[in-house]
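Just one protein chain is left out here, and the rest sit where they should.
Going by the order they are written in, the chains are A and B; count residues from 1 in each one.
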Amino acid sequence: METLPLILAELMAVVAVAGGVALLLARRSRTVSEGREQAMLETLYLANHTLPYLRHGLNPHTAERTVKLIYDYLRPSAVALVGNGVILAFVGAGSDHHWPGTPALTQVTREVLRTGRPIVAPNPSTIGCNNPNCPLQSAVVVPLRVRGRTVGCLKIYYDGDQALTPTRIRIADSLGRLMSIQMELAELDRQTERLARAELAALQAQISPHFIYNTLNTIAAFIRTNPEQAHELLVEFADFTRRAFKRRGEFASLADELEYVHQYLTLEKARYGDRLEVIYRIDPEVLPVSVPVLVLQPLVENAIRHGISKKVGPGRVVVTAEDRGNEVLITVSDNGVGMTPEQVKQVLNSDPRQRSGLGLANVSERLKSIYGPERGLEVQSAPGQGTQVRFSIPKFHAGVAVARR
Amino acid sequence: MLAPGGIHWLSLLTFFGVAVAAVGVGLYTTRVVRTTSDYFVASRMVSPLLNASAIAGEYLSAASFMGVAAMVMAFGYDVLWYPVGYAAGYLFLLLFVAAPLRRFGAYTIPDFAEGRFDSPAFRRVAVIFVLVVGIFYMLPQMKGAGLTFNVLTGAPYWVGVVVVGSVITLNVALGGMKGITYVQTFQFWVKIFALTLLGLGVMAVTGWYGDHFERVSSSESPRFAEARVLAHQPGTVLKLAEPARVRALDPVVVELPGGEVRRPVPGEAFSLPAGSTRLVTGGRLEYQAGSPVPNAPEGDSWARPFGPFTSGLGYPLIFTYSLMIATVLGTAGLPHILVRFYTNKDGEAARQTTIIVIGLIGLFYLFPPLIGTLGRSLTPELYATGETERLLLVLPSAVGPEWLSHLLEAVVAAGAFSAFMSTTSGLMVAVAGALAHDVYARTLRPRASSRARRLAFQVSAILAGLIAIAAGIQVERFAINMLVGWAFAISAASFFPLLTLGIWWKGLTLPGAMAGTVVGGISASVAILATMWLAPVDLGASESLLWTLLAQPAIWAIPIAFGTMIGVSRLTRDRVPLDINLKMLRMHVPEQLGLRTEYIRE
Partner (left out) sequence: MAEIDNRSADPGDWNPAEPGVELADAREIEVYLAELGRFWAEEEQALIQEVAEQTTYGAILLEELIRRQLRLGLGVAAVFLGILFSLPISYVAMPELMGLRLFGLPLGWLIPAALIYPFVWVLARFYAGRARRYEEEFRELLR
């Protein structure tokens, strides 16, 4: 047994343990340095308290409240809010000549309004106030931007450039951004009618009107005969539309899609009663896979509308998700009336413009555009023998967002 | 006591029975549990506990089940680092890989390689090493299969490899992934049940762990408790520290340490002297009660570090550290393990799963050292015949009541098949998947239909099976865990640096990553192949540093890989991916960010 390596090894081990423990214990590391933490806290406090005003928009009244708040809390030399080249509010030193209602006096303000970028002015000459008795020594001027346009700015003045610490600059910058966001929200608030109309249009694109009509009729029918059932259905329906409303982005986990399909099927089962049976065969290992939104539900809807509803007697829909190693194979099959080969071709190749966007062709096109031309829908059907629609997607595909539950 | 030869019918039954049971579990769970309109059952994601059991089941291979115990018996303390490394590997997986990789959404390592750098070319490079590690890791399973089948039926080694290999290959090709989580969980419970039953059962009859250990770790070497007949193969060397009284039952020719050749008369007692005696012809020898067991390491060397396992090396400490590093860092890169993590719901679930895995396999690994100690105490004759690898199947015969022996052996046989099947299936699926998905579907024929892809998978599985069987037949002379240690070394040198730096370092570039992976993987592979080619059965007596470093290359190959990655990345600084911040965001931003849940609640 060699002794020198032995000693070295022992030393190494001791150093490693010591180092590791030191790493773990030392400096229970703060998330941000003192200055940043303080800056954050102050910004947040102010944002919290100015929000109630700025939600009503930026006008002299709200501006005055806002600058007072900021002034009282931060205690700088002065605070001002400018909107469209005019001073909306001013508090602090120099308020004798910086009057609300007058055009902005300082050069730096005009510069910020023009460029949309924040500026730090460390001395009176860069501030550029044209009043020779102006006591303001240094300032941070940050723009207020709504939808890409600079609609005003926030100015915080200090006495002397020593007072312009990085922390304070950061506070001003963050405040400016937060206030901008608040103002954007304020605009949203005011446009509710247009909002509703736009959203409804979007909603219509995502759910078939037939479905809404039929479901509501079903619910209405239940109200007399089985009020509890009607109530439950209504709740489900509300939840369902809220989901569709939510615009979930391009991808969701298979589990999420299944939930959506399940809600849909609950509502359809209320309408069909015993005539509709649904079976799920899901390999739990594939539930986390990212799938494009709204690929599963249209298949199921199709199976019911074209397969089961036209059939005499009970129908069954089977939804399958199989783990195929690197891919997932998803199948929706029904024992409905089936289709002839011509119908199958027509369904897959039909002009997308003629359909509401939910058709199989649309789904197939979407799959192909994301995953490649070999990944479209595969349809197998024969008259009287039901239909099977399936597709497989890889578990990992570059460019596909990972769904987060 | 069980007769050593002949066919052990009960054990054979359980051996193949467990395979049938496993397939049955797969079919049953997919058919019954999921065929329901109860949506909530169908949509429930696999819980960390269940997934962890499956991972543990897939991970504990022949090496863990039978190899470690056998090695402990043969070499003692030095080989305890194998199971420790296997378990600690999950700690490193947890620290550096589990949660971020899950969040990234990669299913396999080639997925990560492509996704992290937007490079299909790198995917192909990664696939190469997946195939190397995967096939390499299948070899010890085949070895275990051949060995076990030989013990159970007396058939030659290669028959076992072919039979077991074919069964597993067919199961994978035809069945694929049916109910895999439940199947692997079932396999885990079979194995741990078998091992604990064996350990506790033998202890119940023969005494506590500590007592056995005390007896075998004294400076004395083991002795035959009673007279024993052993059949030796021709060419066997019998090493003794002191003379042993024996009687030849067959005409044998022995070459004594001095070179003198003797032909003892059958039936006549004679003395095997201290030193190495070679049996020129094979035959049966009867050892008197109390005579020392040939080839058995001495107690105090066996129970302490730098004993018989590494004593032939000039640099045992370096070898030990290299082995530790290989096993600890290699787990993260094993192709069949990472894919199980995809099943988790999110990064936090991935972490929870890893912790449970550590608990489960830690519990499991308490038993192999125990069984190794019991073996040294109760079946020391395995030393003489050089058959210590059969320990798990032979130990049951050392306990009293015959029914217990039969039961234990049957249970162990079942556990053994579980071990081969679970790991080999997992590896085969990973390898076949890489061949079918990455090589065929993505590279050779991107337009292949889903039917063609399925066929490609089946063909790949069969191909992988054939390679594993063919190569498995060649590796009889290597200890199971040596082979595993080498598989881990390649994985550690090629994939661990890639994963760690790819996840935690923004500055890693595509050229850097590729260079490092290739350099690490190739240098480790070359070193190992050289060792396999040139080595005698055990590590052999070689004093040179080079030999030590070749035999376990992790300690230098991994730093070289890291160094290459970092160095080349620095040189190609401008090739950092443009969206690197987004990639980091994707991997590290924790789930359930407050924004979303608030929105939902409203």
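The rule is short, and it goes like this: a residue touches a chain if its C-beta (ideal position, glycine included) is under 8 Å from a C-beta of that chain, and two chains touch if they have at least 3 such contacts.
Please read all numbers here as calculations on a predicted model, not as lab measurements.
Touching the missing chain, out of B:A99, B:A113, B:I128 or B:I469, is residue B:A99.
The chain not shown here touches chain B at positions 77, 80-81, 84, 87-88, 90-92, 94-96, 99, 208-211, 213-214, 217, 303-306, 317, 320-321, 324, 328, 348, 351-352, 354-355, 358-359, 362-363, 365-366, 369-370, 504, 581-582, 584-586, 588-590, 592-596, 598-599.
For chain A, the residues in touch with the chain missing from this view are 1, 6, 9-10, 12-24, 29, 31-32, 36, 40, 56-60, 83-86, 88, 113-120, 143, 145-152, 169, 173-174, 177, 183, 186-188, 190-191, 194-195, 197-199, 201-202, 246-249, 401, 404.
Just so it is clear, only the chains that are shown with their structure count from here on.
Chain A and chain B have CA centres that are 46 Å apart.
In the complex of the two chains, the chain A residues touching chain B come out as 1-2, 5-6, 9, 255, 258-259, 262, 277-285, 287-288, 290, 322-327, 329, 372-374, 378, 390, 392, 394-396, 398, 400, 402, 404-405. Listed in rising order, the residues of chain B touching chain A in the complex are 30, 34-37, 39, 42-46, 103-108, 111, 114-115, 118, 176-177, 179-181, 306, 315-318, 321, 342-346, 429, 432-433, 436-438, 446-450, 453-454, 457, 586, 591-592, 596.
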